[in-house]
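For chain A:
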Amino acid sequence: MAEKILMKGNEALAEAAVAAGCRYFFGYPITPQNEVPEYMSKRLPELKGTFVQAESEVAAINMVYGAASAGVRCMTSSSSPGISLKQEGISYMVGSQLPCVVVNMMRGGPGLGTIQPSQGDYFQATKGGGHGDYKLLVLAPSSIQEMVNLTMEAFDLAEKYRNPVMILGDGMLGQMMEPVIIEPKEPALYDKSWATTGTEGKRKPNVVNSLFIQAEECEKHNINLQEKFLQMEQNEVRYETLYEDAEYFLVGYGTTARIMRTVVNMARAQGLSVGLIRPITLFPFPHVAFDRVASHAKGFLVVEMSAGQMVEDVRLAVNGRQPVAFHGRTGGMAPEPKHILAELIKLMGEVK
Partner candidate 1 sequence: MIRVTIFEDVCKGCGLCTTACPKKILVMGNHMNSKGYHPVTIIDQNLCISCAMCARMCPDCAIKVEK
Partner candidate 2 sequence: MAIVFERPKSLTNVTTHYCPGCTHGIIHRLIAEVMDELDIAGKTIGIAPVGCSVFAYNYFNCDMVQAAHGRAPAVATGLKRALPDQVIFSYQGDGDLASIGTAEIVHAAHRGENITVIFVNNAIYGMTGGQMAPTSLLEQKTTTSPYGRQEAQTGKPIRMSEMLATLDSTALISRVSVHNAANVLKAKKMIKQAFIAQQKGLGFSMVEVLSTCPTNWGLSPIEALKWLEGNMIPYYPLKDFKVPEEVK
């Protein structure tokens, strides 16, 4: 499929997973990500892969746990309420050091919420989400082509760190259509000697496990995990900055960043010195993007489809050097360019 085709975000993401070598998908229906399992249910049998509609999100992530134990590339996808149910399994996968890709096409919450797009799961995605001290590598695309590229990369990253990688999108990215190119590529080869595939009498048994009897052993395990998270912070930070020499920066990810590009153009057309910082990895968070503009920036406006979650990480990154303002919409509402621009102008007035 090397020619450009028009795809919905959810379909493109599914095809990208296939192109990255994923042949095992386990999921459960929930709007607005149903096109992912639907697409996989059509596509994987063509490739002698396996699609299973699990009885619940809980079962789906545990099927992923099983398939990942066998060392194969596997994935599950869901939307906010379903991701909450997967947290147990995700924590087990981190604890057992199993790679997989988990997709969250966020919708409005809390509870059953709405089916419209939201970014209310930032904390859950970036601060662990389930029990225990852990992090997922969290990738936040803001276009369908970027979702394709990051999904393909996610499988490599998951195997590189033996850790689940989350694609954090939202309903808008899942549902909108854009032309994309998806080029299949050979999966990078990582060591899979840990996989439980049967000893065939040739090696000692492997055990996939996250249980430790001795607290000392469990701490040692945790220190190793933290070392991996530190390596992610050193190696995997990704972000995009527009107009790095600007005085004021809009900060946002995913769909919100898409909206803010419009605002940056509107603001610059009025002669305002405005740029954009768009984190692509949410964990590891791109602190460096803020350090790079620290000497000349005058203020930041964080916009999210939430009551304010990533803004906390931005404040940590800015560390009091400049004011950080926030504008958010919740419950499935998208921020509007004119409102963002008004907030930006308000911030500029307060700084001067």
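Regarding candidate selection, all candidates are chains of the complex that A comes from, given by their letters.
Heads up, the rule we're going with is that a contact is a pair of C-beta atoms (placed from the backbone, for glycine too) under 8 Å apart; a residue touches a chain by one contact, two chains touch by 3 or more; residues count from 1.
Keep in mind it's a predicted model, so treat the numbers as computed, not measured.
Q: Sticking to the defined contact criterion, which numbered candidate from 1 or 2 is in contact with chain A in this complex?
A: 2
Q: Sort out for me which residues of chain A touch candidate 2 in the complex.
A: That would be residues 24, 26, 50, 52, 54-56, 58-60, 62-72, 74, 88-89, 92, 96, 196-202, 205-211 of chain A.
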